[in-house]
Structure formats: C-alpha cells, structure tokens
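What follows is subunit A.
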Amino acid sequence: MSADAATDELATATTAEDVRPDDGILAVESLRKEFGGLVAVDDLSFAVQEQEILGFIGPNGAGKSTTFNCVTGTYPPTAGTVWYKGEQVTGTPPHKMVKRGMARTFQSFAPLEDRTVLKNVALSMMNDTLVTVEGLLGEFHDEARAICERVGLDDRLYQTPAELPHAGMLRLELGRALGTDPDLLLVDEPFAGLSGPEVESVSDLLLDLRDEGMTLVVVDHNMRGLLQLIDRAIVINFGSLLANGSPDEIKNNPDVQEAYLGGGLE
Partner candidate 1 sequence: MVNDGSSGSAGAANGSKNTGDEYNGNRSKLNRRRFIQAAGVGAAATGFAGCLGGGPGESSEGIPSEVTLGVLAPAPENNPIGAAIANSAELAAEKLNNSSDLLGDADSVSVSIKNTQESPSTGRQRYRELTLDEGANMTTGVFTSEVLLQLMDPISQQQTVHMTSGAASPKASNQVNEEYDKYKYHFRAGPINGYHLGQNMVDFLEAKGNDLGWESVALLVENYEWTNPVQQAIDDHIGDLDVDVVMEERYASGTSNFGPIYDSVEESGADAAFVAMAHTGTPAVVQWARDQRPFEFGGIHVLTQLPAYYSQTGGACRFTVSQNTATPQSELTDKTLQYAQDYNSAYGGFPVYTGYITHDAIMQWATVATERGTVNADEVVSGLEESSYTGTAGSLDYYGKDHEYAHDIKYNFRTDSPPETGVNPVFQQWQESDGSGTQEVLHPEYVSSADYQAPPWV
Partner candidate 2 sequence: MASTLSVALTIIVQAAMISALYALIAIGFTLIFGVGGVLNLAHGATITMGAFSAYYAGQLGLGLPGAVLASVAVPAIFAGLLYLGMVKRLEEEPIMVMITTLVVSVVIEQAIVVFEGTTSRSIPQLIEGQFSLAGATFQNLLGVMFVVSWIIIGLLFLFVNYTKTGKGILAVSMSHKGASLVGIQSSRINLITWIIAGAFAGIAGLFLGSWLTADFAMGQAQLVLSFSIVVVGGIGSIRGSVVGAYLIGFLEIATTNLISSSLQGLAPLVVLVVVLLVKPEGLFGREFAE
Partner candidate 3 sequence: MTDNDTSRLRLLLGRLNPLGLPLRQKIGVFGLAFLIAMPLLVSLPVVGRFVVMILPASSWELGLYNLAAALFFGMFAMSWDAVSGYTGEISFGHGLFFAVGGYTSAMLNMGHGLSPWVSVLGGVLLAAVAGVMIGVPALRIEGPYLSLVTLVAPLILLQVFIYMSDIFGGEQGLGNPENLVGLGFVSNYFLALGLFLAVFVLLWALTRSNTGSILTAIREDENAVSAAGLSTAKFKIFAFVLSGAIGGLAGAAYVHTPVGSPTPSELMSVIINVEVIIAAVLGGMGTIVGAALGGLFVAMLPDYLNLVEFTVPVIGKSISEMSFFLFAIVTLFLLNIFPGGVLRWGIALGRRATGRDGGGKEGMAADGGQSPEDAGTNPVAQTMERYQEYYDNMFGGDDK
C-alpha cells in the first residue's frame, strides 16, 4: 500500500468538494454544525482511505472535536452527509456507529471509575443483549486480558482508572476502543502529556494496528509527534478545510503557517 498514491487520489477528490459515498471507508460531505448562531463546522468535506493513518489537525477551537462528534453520532449535524463503508450513516447514534466498526477515544478520558482496567475493557466487548448468562462466570476476562496486554496495561489489570498514570489512562482509552473490534479508530490527542519514549511506544502500537488492517484518524492541535506516524493530514480552521496533503506539504503551506501565527505548528 503506497501512502503517496492514496494521498494524490484523495487530494483530487476533496478539492473538488464533491465527495462520493465510496470515496473511502469514511466520507464526509458538506458537514455543517451550528450551535445557536455559532457555526462550529462550516461545510467541511473530506474522505478517509482504508488502512491509512490520517492526521486531523487544527488550532484549539477549530472544530476538530465537533467534527468528530458529528461523525460518531454524538451530535446530529445541522447539514451534510456522512458515509461509512459506503453507507449513509448521518445522525446514527454513537453506539450504532460503534457496532458498525467505528470506535473513538476521548481526549478527556471517560473510563468507568468504579471498576478495574480489565473490567473497563471487558465492558466494550459485551454484546448488546439484554438477558444473558454471559459474564456470570467471568469468561470475558481472557480476551480482555489480551487486549490489555496489547496496549501495555498487563501489569495494571486490577487497578482502577484513578490509580493509573496519565499514559496509562490513554492506554486504557485505546484498550476500551479496541475492545469493540473497530475497523476505523478515531484517536483524540493521543500524545498530549506523554514523554518521548511513551510517544514512541504508542506510535508503534498505532502502526501495528494499521498493519493489521485498521484505519486510524488521529486528532491533534499540532503535528509534533505525528510526523513519524501519519500518512496524510487535513488541517481545518474556523470549521472549514484549510489544507490537505502529506505532512511535508502541510508544513510548507503558507495558509497553515499563517493560521498558526508563525511556526506554532512545529
């Protein structure tokens, strides 16, 4: 899979502002979200290709989280269309998006404080059935344990989220998202507050996931740390698309530089 080829293909598609359902695993056309009179997302269109790692970048308040929330169904968009795997999914509630294979992590971390790491992960592996004997004997734990190992929490299985360090919380977020067995993973600010080695190990994990066939969208307000990871980036500002291209292209884009007031992007 050539990242460059994918980028070229995509660049054409989005500049035309004419996104079609099958443009990628996720396609968003003319997404608009208003709160009262405030426009948070302004006719934004983009597409995400299968198995790429897309950086989704913008200054604070640019509308990244709102876009995320509209795509995952947390808010219904004011206008626009979202396609996932070729199907129209605009306004589908979050839990259904998860079932379709789209998972996300939360920037603000939202683990269940009342239970252990292992059980937090186990929750996301549960079926949506009302009456079940499953869980009565704790049989989820083997699989949940495997995921915990994967995200590097195998020595903290029985701690509660409150006992985890910052990096551990991030790993737990990832573990919970992986528990739903997603095809597309939206990762919100994964590197905020991480040390160098931690950034590296999380990056490795994300790359591994991509190699296994997962598509990833990584949100951040700058590109530091993302450069080694992403194949392509989209930059938004004031709710609309500012730039789209390879990390190098983005870095050298004058509009982007202006938006970040001289080098904030670095």
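Please note the rule applied: a residue touches a chain if its C-beta (ideal position, glycine included) is under 8 Å from a C-beta of that chain, and two chains touch if they have at least 3 such contacts; residues count from 1.
Keep in mind how these were chosen: all candidates are chains of the complex that A comes from, given by their letters.
Not measured: the values here are computed from a predicted model.
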| item | value |
| --- | --- |
| Subunit A in this complex - touching candidate among 1, 2 or 3 | 3 |
| In the complex with candidate 3, residue positions of subunit A that touch it | 74, 93-96, 98-99, 103-104, 106, 110-116, 118-119, 122-124, 126-141, 158, 160, 162, 176-177, 179-180 |
